[in-house]
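Left out: one protein chain. Kept in place: all the others.
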Amino acid sequence: MDTRNFTFMFYGFLAAWLILVVYVLSLVSRERKITEQLKGLRGLLDDRDRK
Amino acid sequence: MREKLIYGLGTIAAVLLARDLYSIFMQLPDEASQGMIYRIIFFHVPAAITAMLCAGVTLITSVGYLLTKNLKYDAISVAVTEVGLAFLAANLVTGSIWGRIIWGIWWTWDARLTSALVCWLLYAGYLMLRRALEEPTARARISAVFNIFAFVDVPIVIFSIKWWRTQHPQPVFWGGGSIDPAMYLTAVLNLVALILLAVVLSLIRLRQEEVQREIDSLRRYAHAV
Partner (left out) sequence: MDFFRQTLVIARKDLRAELRTKEAINASLAFALVILVLFSFAFDPLEEQTREMSGGLLWIVFAFAGTLVLNRSFAREVPNDCLDALVAAPISGAALFMGKALANFLLVISVELVSLPVFGIFYNVHWTSRIWSLLLVLALGTWGLTVIGTIFSALTVNIRLRELMAPLLVYPMLIPVLMSAMQLTMQLIAGKPLGGENEVWLRLMVAFDVIFTALSLVLLETVLVG
């Protein structure tokens, strides 16, 4: 196989996937944040109902 | 149900991507004049098509929101726009790297690249616009209208190659040239894989959006009580 520009091609693929990975990571962190918030709010409301 | 859809489609996408990566690196021969770097086209073009499809979907859901006032359409709009933006960014970056090798420059202001960059800026502006509006119905309405305006750039991006003399190459796969069928197959399969990936990511983002809305309404309820 011709190895001309192999590094750049590698960077190219890496870049494309990195962008998608960064997006997926942002989704994951958002997920964590909102499940925490949801739990907190639900707990707050349950306490209030119980009182 | 949706969980199963996410995992199912995700698996298919993963399998296709694995097959394609194997094909791209192990099986396909080198292109005559470009050498190795041409292999990036197998992600560059499908990413572009996926991004344009996302733009089309958000146009439909934006119009759908304006017609029905159902906030579900608004949730789909934001989810799909975000995913489309990620794919468009990948498209711009891979194209830039390819251009650095083939043309010697990272960027040029020809019609295709400029309109693609403008497209990215417009949909990023859409997300920023949503941040500036807190009230849900106003946010949905205003951003839906903006989305309709933003979509006008998409045909310009797609047809810029035909309407202007561009530095960006003429269409390779659907332009009427002759393509090695193995390359064509890999490209099409990769397109399917990326579209499935986009669907999976949109579904995940959509679910997050729905949870966020539930949180907002719970919060409002908590303050009211």
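The letters A and B name the chains in turn, as written, and every chain counts its residues from 1.
Convention: contacts are C-beta pairs under 8 Å (C-beta built on N, C-alpha and C of every residue); 3 or more make two chains touch, one makes a residue touch a chain.
Small disclaimer: the values here were computed from a predicted structure and weren't measured.
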Among shown chains, those touching the left-out chain: B
Residue in contact with the excluded chain [from B:148, B:161 or B:192]: B:148
Options B:1, B:26 or B:132, residue touching the unrepresented chain: B:132
Touch list for chain B against the chain that is not drawn: 66, 114-115, 118, 121-122, 125, 128-129, 132-134, 137-138, 141-142, 145-146, 148-150, 152-153, 156, 163-164
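Methods note: only the chains that are shown with their structure count from here on.
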CA centroid of chain A to CA centroid of chain B, Å: 17
For the chain A and chain B complex, residues of the former touching the latter: 1-6, 8-9, 11-13, 15-17, 19-20, 23-24, 27, 30-31, 34-35, 37-38, 41-42, 44-45, 48
Residues of chain B that touch chain A when the two form their complex: 30, 35-37, 39-40, 43-44, 47, 82-83, 86-87, 89-90, 93-94, 97-98, 100-101, 197, 201, 204-205, 208, 211-212, 214-215, 218-219, 221-222, 225
